[in-house]
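Here is the structure we will look at, set down as structure tokens.
Not every chain is included here, but those present sit where they belong.
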Amino acid sequence: MLLAAFEMLGLVAFAASGAFAAVWARLDVFGVVVLGLTTALGGGIIRDVLLGITPPTTLRTWPYLAVAAATALAVFAFHPVFARLRKAVLLADAVGLGVFATTGTAIALGASAPVYTACLVGRTTGIGGGALRDVLLREIPLVLRREIYALAALAGAVLVGAGHLLRLPPGPVTVVAAAVVVTVRVVALWRRWNAPVARGTGAPAE
Amino acid sequence: MLLAAFEMLGLVAFAASGAFAAVWARLDVFGVVVLGLTTALGGGIIRDVLLGITPPTTLRTWPYLAVAAATALAVFAFHPVFARLRKAVLLADAVGLGVFATTGTAIALGASAPVYTACLVGRTTGIGGGALRDVLLREIPLVLRREIYALAALAGAVLVGAGHLLRLPPGPVTVVAAAVVVTVRVVALWRRWNAPVARGTGAPAE
């Protein structure tokens, strides 16, 4: 129950981030809805396919669909109100990342996956929706460009895995782990943390 | 039987659309065949993975493979004959969209998915092959740019779902629903129907 409400939060956040990206790419209203839905549902579909849960839960739960579509339509209608909120969109992406990385891990543990497998499935759930969004808009995915992105998702997944090994209650652990992911991402964006790039990275002549 | 023949029609249409896109992107003969096969088989593979049908039917049915490969080779060999048929290629894409969106829904219903889940799986089957084609060629997928695309696919899927609820015979319903999809797409292309774009869509400065 707690987890379901929590997943809804991630869904709204990712649907909004996909819809904003679509509006900025000058897509029309249907493109905005399709991209919002893809971003919101993509990670969960990848998760369920990896775990052999078919048809995927997100396609069998109509409130998820309704909420994601309504969010995308609201962004389409009211986006000028949020016009300077580029930072809010990165925050929404961070919330989606945190929620899906941690709930994905919890769901994989519930499906009896080994702990490190569950962490990888969770991390993939978290980054999957945003990666689909960026690939469809022909951008190099955020996960490859913003270093703390994949690391934050992995940290959240590992916290849920550790909580499982310590037999802590999964609901609160998931919420705390997601909060850690969001905090790490927000601080990384705010302080412009950067991971090192390799020296002399030009590609050699062919 | 009717459905199998009908799926073959969609297969030929999508294989041709993928092969033409590959020829225009100056790929060589193997690239043309690979992209034709990917476009023709991609939607059905996504459908079967979502429904837990493994290995996917399209990979287990050699006539599908042979017909799709032969279509791609024919396009490679004879494409100058069709040189001014850009409109014919958009028509082929529309036929593939209509056939796969509706048969995908019917197959999902046959696998006991709830009706709205089946509609979503069908819509994804219809748009999946073309989306793979466009992503591999680094184009923003048609489904995101042409508004009536996703809507037409969804309309066809919903018609099949409605026919199922009304206990109509699935074969004829599927064919009629596919014809509706193709008609909507063709009229939309012909009359240049456009859905609204959001106002003031420039991305805010970072």
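Here the chain labels run A and B in written order, and each chain numbers its own residues starting at 1.
Quick note on the criterion: a contact is a pair of C-beta atoms (placed from the backbone, for glycine too) under 8 Å apart; a residue touches a chain by one contact, two chains touch by 3 or more.
Since this is a predicted model, take the numbers as computed values, not measurements.
K.L.:
Assuming the 2 chains shown are copies of one sequence, what number of copies does the full assembly in this structure comprise?
P.N.:
In total, this homomeric complex is built from 3 copies.
Going forward, only the chains that are shown with their structure count from here on.
K.L.:
State, to the nearest whole Å, the distance from the C-alpha centre of chain A to the C-alpha centre of chain B.
P.N.:
Distance between chain centres: 28 Å.
K.L.:
If we count contacts the way the header does, which residues on chain A are in touch with chain B in the complex?
P.N.:
22-35, 45, 49, 52, 54-56, 59-60, 62, 65, 76, 79-80, 83-86, 135-138
K.L.:
For the complex, which residues does chain B have touching chain A?
P.N.:
Touch residues, chain B against chain A: 49-52, 108, 113-114, 116-117, 120-121, 131, 135, 138-141, 143-145, 147-151, 194-206.
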